[in-house]
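Take this structure first; my questions come after.
In this view, the complex is presented without one of its protein chains, the others remaining in place.
Here is chain A:
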Amino acid sequence: MINTRQLERNLLVVAGIIMLNGILAVNLAHSVLNYQTLGAVTFIFAGFMAVNIVLCKIGHTGDPLFLPLASLLVGIGLIIILRLKPELFMLQVMWVGVGLSAFLISAILAKRLEQIAYFKYICGFIGVGLLLSAILFGVDIGGNKNWIIMGPVRFQPSEFAKIFIVLFLAAYLSERRELLTLATKHYGPFVLPHPRFIAPLIAVWGLGMLMFVLQRDMGAALLYFGLAIIMTYMVSGRSSYVIIGMISFLVGSVICYNLYSHIQLRVDIWLNPWSDPSGGAYQIVQSLFALGSGGIMGSGLTYGFPTMIPEVHTDFIFAAIGEEMGLIGAGAVILLYILMIYRAFRTSLLSLMPFSMMVAAGLAVSMALQTFLIIAGVIKFFPLTGITLPFISYGGSSIVSNFILLGMLFSISEVRGCDAK
């Protein structure tokens, strides 16, 4: 039987070859070999292998797919960033390096996940605090008012907050799952527990609405709100929570739509981008042009014109992949996410404790929601929301927080690894 760490190593080598191949392709298309970029990629590859070796040494038996899937996504991200914004490439390499360390640390720390449950309120406060800090002190960078600048450091708190919110919700909900299941109060057709048991949920909902209204950050609002509803549903199995949640969110959205012109604009652009293709809908229309021009096979790396899309290296990086790598490349990216999220849910289901089960499921939900919202926005399936594509988009906060998230999942999967029997 093949050792899981050996399997992981083999898969990492495959991902490394794909990454190197892409970097070489971008290099050769410009007819110059930039040894710096090749060195950087080797460094990243070595980093992943080193993580594998460390995990091996300390005897981990976690899911062997997480790390290779992440390295493939990171590789695709690096290739496309080198192609779109070469000046940001080295920074992104650095962030991936930091992310890998964060992965190791969180994978080791999360071994004591159960203890974190005792500090659930602290987690909750940190999460809410991070979100509030963005709301109160947020600075507008590139249209998203969710950056915090502290001296030389700037980061997006909402990327990290999601981990703490998941921890808090998982702990809070798994403790109260009987109360939520055996609801006592009847409100018309709906059955709900006593208000004080769902107060924290209402708080998260309120926070979501606040972000929606004050920060104009529809994506983060949807993410946190969806997270709260879905996690409550998972614990209670009651669809009335989902229905009430959806209704309250819809009501909130309708009010916001009528009150705020920028939300109207986003929705109108989504419904009919062709009515104003060079004005408000410019970005989304350019994104569709990129995807359509890419077709099935793509234009080939560096042969497309993805830079016609404003902010292509952050929000619209998926459209660039679709143009230059075609449906084959963009579809592969979606499949990688599906695989990663599937393994995350599997981790949850294989877990023995309700708390770790909920943490893994919550992290899987947040990853799925985030991936869905940003890709759906870029391909005009859903109104556009400005959130990052996990592991691919440029940006330190996004890379590091997603590696932390993955480290936790890895650690939970270790409790009962895939070859435990």
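To be clear about the criterion, a residue touches a chain if its C-beta (ideal position, glycine included) is under 8 Å from a C-beta of that chain, and two chains touch if they have at least 3 such contacts; residues count from 1.
Operating definition for what follows: contacts and distances are computed from a predicted model.
J.: Quick one: the chain not pictured, UniProt calls it what, "Penicillin-binding protein transpeptidase", "RNA polymerase sigma factor", "Respiratory-chain NADH dehydrogenase subunit 1" or "CidA/LrgA family protein"?
T.: Hidden chain, UniProt protein name: "Penicillin-binding protein transpeptidase".
J.: Out of A:C256, A:L288 or A:M408, which is the one that touches the chain we can't see?
T.: A:L288
J.: Of the residues A:L113, A:A171 or A:L369, which one touches the chain left out of the display?
T.: Reading the full complex, the residue touching the unseen chain is A:L369.
J.: Please identify which residue in A:V93, A:A361 or A:L405 touches the non-displayed chain.
T.: Answer from the full complex: A:A361 touches the omitted chain.
J.: Quick one: which of A:L132, A:L210 or A:I334 touches the chain that's been left out?
T.: A:I334
J.: Please pick, from A:V235, A:C256, A:I269 or A:I404, the residue that touches the omitted chain in the full complex.
T.: A:V235
J.: Can you name the residues of chain A that touch the chain not displayed here?
T.: Chain A touches the missing chain through residues 177-178, 181, 230, 233-237, 277-278, 285, 288-301, 303-305, 308, 322, 326-327, 330-331, 334-335, 337-338, 341-342, 345, 348-349, 354, 357-358, 361, 364-365, 368-369, 371-372, 375-376, 379-381.
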